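Note that this complex is displayed minus one protein chain, with the remaining chains in position.
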Amino acid sequence: DFELALLEVKPAFGASTDLFERCMLNGMISYGEKYEKLVSTMESLIEQVRVSEKTPMLTCLLEGGAGSGKTALAAALAIKSQFPFTKLLTSDGFVGASEAAKCQALAKLFDDAYKSPVSLIVLDDIERLLEYVAIGPRFSNVVLQALLVLLKRQPPPGRKLLVIGTTSLPLVFEDMGLNAAFNVSLHVPELSPSETSAVLAELGAFDAVDLPRACQALQALTGDRVPIKRLFMLLEMARHGKDDLGDSMDVGDGRRVVALDRWVACLRDLAQ
Amino acid sequence: DFELALLEVKPAFGASTDLFERCMLNGMISYGEKYEKLVSTMESLIEQVRVSEKTPMLTCLLEGGAGSGKTALAAALAIKSQFPFTKLLTSDGFVGASEAAKCQALAKLFDDAYKSPVSLIVLDDIERLLEYVAIGPRFSNVVLQALLVLLKRQPPPGRKLLVIGTTSLPLVFEDMGLNAAFNVSLHVPELSPSETSAVLAELGAFDAVDLPRACQALQALTGDRVPIKRLFMLLEMARHGKDDLGDSMDVGDGRRVVALDRWVACLRDLAQ
Amino acid sequence: DFELALLEVKPAFGASTDLFERCMLNGMISYGEKYEKLVSTMESLIEQVRVSEKTPMLTCLLEGGAGSGKTALAAALAIKSQFPFTKLLTSDGFVGASEAAKCQALAKLFDDAYKSPVSLIVLDDIERLLEYVAIGPRFSNVVLQALLVLLKRQPPPGRKLLVIGTTSLPLVFEDMGLNAAFNVSLHVPELSPSETSAVLAELGAFDAVDLPRACQALQALTGDRVPIKRLFMLLEMARHGKDDLGDSMDVGDGRRVVALDRWVACLRDLAQ
Amino acid sequence: DFELALLEVKPAFGASTDLFERCMLNGMISYGEKYEKLVSTMESLIEQVRVSEKTPMLTCLLEGGAGSGKTALAAALAIKSQFPFTKLLTSDGFVGASEAAKCQALAKLFDDAYKSPVSLIVLDDIERLLEYVAIGPRFSNVVLQALLVLLKRQPPPGRKLLVIGTTSLPLVFEDMGLNAAFNVSLHVPELSPSETSAVLAELGAFDAVDLPRACQALQALTGDRVPIKRLFMLLEMARHGKDDLGDSMDVGDGRRVVALDRWVACLRDLAQ
Amino acid sequence: DFELALLEVKPAFGASTDLFERCMLNGMISYGEKYEKLVSTMESLIEQVRVSEKTPMLTCLLEGGAGSGKTALAAALAIKSQFPFTKLLTSDGFVGASEAAKCQALAKLFDDAYKSPVSLIVLDDIERLLEYVAIGPRFSNVVLQALLVLLKRQPPPGRKLLVIGTTSLPLVFEDMGLNAAFNVSLHVPELSPSETSAVLAELGAFDAVDLPRACQALQALTGDRVPIKRLFMLLEMARHGKDDLGDSMDVGDGRRVVALDRWVACLRDLAQ
Partner (left out) sequence: DFELALLEVKPAFGASTDLFERCMLNGMISYGEKYEKLVSTMESLIEQVRVSEKTPMLTCLLEGGAGSGKTALAAALAIKSQFPFTKLLTSDGFVGASEAAKCQALAKLFDDAYKSPVSLIVLDDIERLLEYVAIGPRFSNVVLQALLVLLKRQPPPGRKLLVIGTTSLPLVFEDMGLNAAFNVSLHVPELSPSETSAVLAELGAFDAVDLPRACQALQALTGDRVPIKRLFMLLEMARHGKDDLGDSMDVGDGRRVVALDRWVACLRDLAQ
């Protein structure tokens, strides 16, 4: 049932922001200046939609590498907006769905949004909605054309709409003319070494003395830049699994400090 | 319902020119000589259709970069023509529609036009009607062929028709043989620095002393040429959003003068 | 049966040659030796079909640039032939039609022609019947194959048929094997400077003293060769439209002499 | 009705060899040694099928340029074979037919042939049955596969079958694996200058003194080699048409001697 | 009816091995060491399937040039195996059949085989089952995938299965991943000069003194290697046909000795 994919969220002071919250299982951590600026620009757009008469519709694309935190950021802003209508469209409910079914769901989503005076729509992982694959490349032109029209179509008089899209394929979107269909395009960065260190410190994932070497070990596996989602996955791997190398200590509040040896061994395993 | 896409406009002294007017949310500003010449050439064509017996049908393509003002110009001329039948065809009502449905709508549009002695049709954003995407490239050949036939088909004896098309892909249209299907092709330019300055002055967007530096800041972001639509969007962004950098002043008539600092900061944000 | 065929196109001294005549809204003007030779070769073919027993079917392709006058020439010859059955097949009635529908119409056209002892069919703008577009390229192979068969199929014993096709894509037709499917292929030329001058003189479009400079101005816009159809369109543009540059004078018989200034200004406008 | 395409021919001493005879409207003329050898090799194959127990099925491809006389040759041999079952399959009845319909007709043709002890099938212009076009290239793989199977399938015990195919695209057939599916492949040549002269002499088309110069004029238009079908077409053109250059004389038996001047003028017309 | 394609063969001591025997119209002749080794390796596989518990399924591909004797060899081994279930799958019954019908027939064939404790399946001319054509290339991926799954699927516990496939396109099969789907791949060679001589001697096709020159003449036409099937075809051609060059003598047992002159003339005819 495609209705499933249209996860309606009641007003923010209401109860059902759960769906957006499930996009932030690891919370939102400020990793520095770049993050703050991203959030502030986005908040300006939210404000503009709420207030301006000349721009009843604004569209913003969050683009960045896999796992850089796009979905979580969009969800956090949707909750913060406190718009009466906020919805998340993912592909989760579209497994095996036809192009026609997707277009219908997209059209319905926008029509529903038009019913509220101010609305916010998150189109998550647009390449998945487009069934994009780099070999060929192939994708659903039917869905793409639907998006290109919907992203440029004016809401009915008196209605306002902010659309946030996410993608990890900005170059492909360029070729598709999708980038140009968004008013604003913002980059969600992967973590630099110092940002990584800030996140790990904030999490208390390591004993303070181990932190520098934990960061170094990570860089050896992943290179200079780490997607924040991958960082959380690696920490969780190190925290669990078989205990032969050095147990991680439970620090009571559900967080467990990871022993440096275990961290290094775990990274080495994955590097093969 | 595809009927929605066929936005009938009553005689110009009538009431329902709203749809064409919604294409000009920011009004029409004369930015200089080029604009005047464009308008005058178009008016000649309108006159020719009204009068000549030998050319019962004329077709004109407005081509120019994204946001250069093609749709607004076509709409303005449609209103000015005061033809008894003027219609705007966009893709807004065709989300997920089949090729067949589009062809049928196109054929019906022309047949409706033939019923009035003198008619004007605007085919807006033809590449969207064609479901064009540069990857491949792909497009609906069925719709293209329908257009190629309709644009060359003589109206019934005694009927006259002016067709105005808009596109931002003149080179692609060349390959499709669509350019050749139009009698006349006119370029809608993006704004040069002096034209930009003229528009900003006319709008009173900045204090007169700030104008030169406001223009310079803009050029730094966008390069020499600015699409007029983008210019309006940027002004609106600078006028709203969070207030931490310098408030814009409301000047009473709904226009608000933008502080230079705020303008510069806003442009810098988008440049990332 | 034969009566049906008579209902469709009456003998040439009858009434319903209108459709062919609408292809010659601007009449037929002899622009010189090349035109005379074209007409005479075509008349030989008409004669051969009428008389020869060994060649019951002849097929002739008129190929030439866009607007060179192919359709008008085919129509003029169809009328002149005075064959009991003459028909024009264009794409005008096929907007959005399926390939199957086109094949059926083609097959029916030939079957109808076989019912008359001597018939002439004009297949106008064959590339449009084929839904050809240069990108790809794409076209209807189903329609192409139908044509290839029909153009080589012998009429039933005692029946004779002349097929005249028109196209502006002779090179593409070569690749399609369509050229080879025609017995004869004739080139319809664009006008040379002296031919242009002859046409303008014949039309009395300019004062005699202005004629040389009118021709020069035209060449500056279009180059050495002008399609005759475009020449008529430009004249009509210069004759109408807004009057700010020099009014054209109505010379009574419906033709209006064009002032040189106005002609030059009009050409300059289109050159942008 | 696809039955039309399957033109059944009664035993040779019967009456309905008409269809094969219509393939030879201009008769069969021996143009020299090459022709004699072609015929003799083909007759050997007919004999082998009639007699041998080890090769109940033989398949032979006649390949040669357009108009080289492939169809006429195949038809002549079919008549000569006096097999109880001889059939001609062309595309004439398949205009707009589906691939499935063609396969069905092919399968039925072979099944019908299996019902007679000794049969001969002519598959004329196989590229047309395959709906081949060089652009792409495109063709019906469904029909091709059907042919590949049918051409290798053994007839039921006690049945014998000779299949003659014709094509002007031997290189394409190579790529399709169709050449290899035939046991024998024979080339049908275009006429050399001396062969052309022999045919013209045999026909009495020119006064004997004009013959050498008539041949020279032809070579100037067509080059060294002339397809025999084209030769007949040119003769017929010269014999008819308008009379301004030199009348051809009717020599009583239906053949008319062509005046040299007229021949030269006619060739020049087509050369443009 | 696709059932036709599934030619069931009763136990070898039974009666209906006819279908396999029709694949060997010219018998099986041992042309030397290579042939013996091929047969012995194949017999080992038959033995392994019959006996081993660890390899309940074995798959073997016979690949070699057109006419090299693949089908005959597979058929001979199927008969020799005396397995209770042996079946031959060819494309003979699939003319114009859909991909789905083929997959269904394939699946049914394997399911039928699973019902017998030990089975042997011959998949003849797999490229034809796949509707392969080199232009493109095109083929039925649906049938290919069905084969790839069926060739790796374990039979139910207690059942054993040997699959023999034949193809003349081993390189294409490599690209398709079909080679890798077979446990063993064996090459069926064309005849070397000495092997050819051995076959001709065994057949008594020529007088002993003529044999060396008969072989030389053959090599001149075909090059060093002759497919055995072609050798039989050429012999049969030489034995029949018109008698002008030297009659072949019937030697009583149905074999006829071929006169050397006739052999040479026949080869020359085909070489053209």
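Going by the order they are written in, the chains are A, B, C, D and E; count residues from 1 in each one.
Criterion: contacts are C-beta pairs under 8 Å (C-beta built on N, C-alpha and C of every residue); 3 or more make two chains touch, one makes a residue touch a chain.
Here the structure is a predicted model, which is why all the values come from computation and not from measurement.
Partner chains of the missing chain, restricted to those shown and counted over the full complex, are A, E. From the options E:Ala66, E:Leu148 or E:Leu270, the residue with contact to the unseen chain in the full assembly is E:Leu148. The residue touching the chain not shown here, chosen from E:Asp175, E:Glu202 or E:Asp224, is E:Asp175. With the whole complex as reference, residues 22, 25-26, 66, 91-92, 94-96, 128, 131, 133-135, 138, 232-233, 236-237, 239-242, 266, 269-270, 272 of chain A touch the missing chain. Counting the whole complex, the residues of chain E in touch with the unshown chain are 37, 40-41, 43-45, 47-48, 51-52, 54-55, 100, 103-104, 106-107, 137, 139, 141-142, 144-146, 148-150, 153-154, 157, 172, 175-177, 180, 183-184, 186-187.
Note that only the chains that are shown with their structure count from here on.
Taking CA atoms, the transformation carrying chain A onto chain C includes a rotation by 120°, reported to the nearest 5.
Centrality annotation: C (chain centre taken as mean Cα position, compared with the mean over all protein Cα atoms).
Averaging C-alpha coordinates per chain places the centre of chain C 34 Å away from that of chain D.
For chain A, no residue reaches two or more other chains under the stated contact definition.
The touch graph of the protein chains shown is a line.
Interchain contacts (touch definition given at top) occur between A-B, B-C, C-D, D-E.
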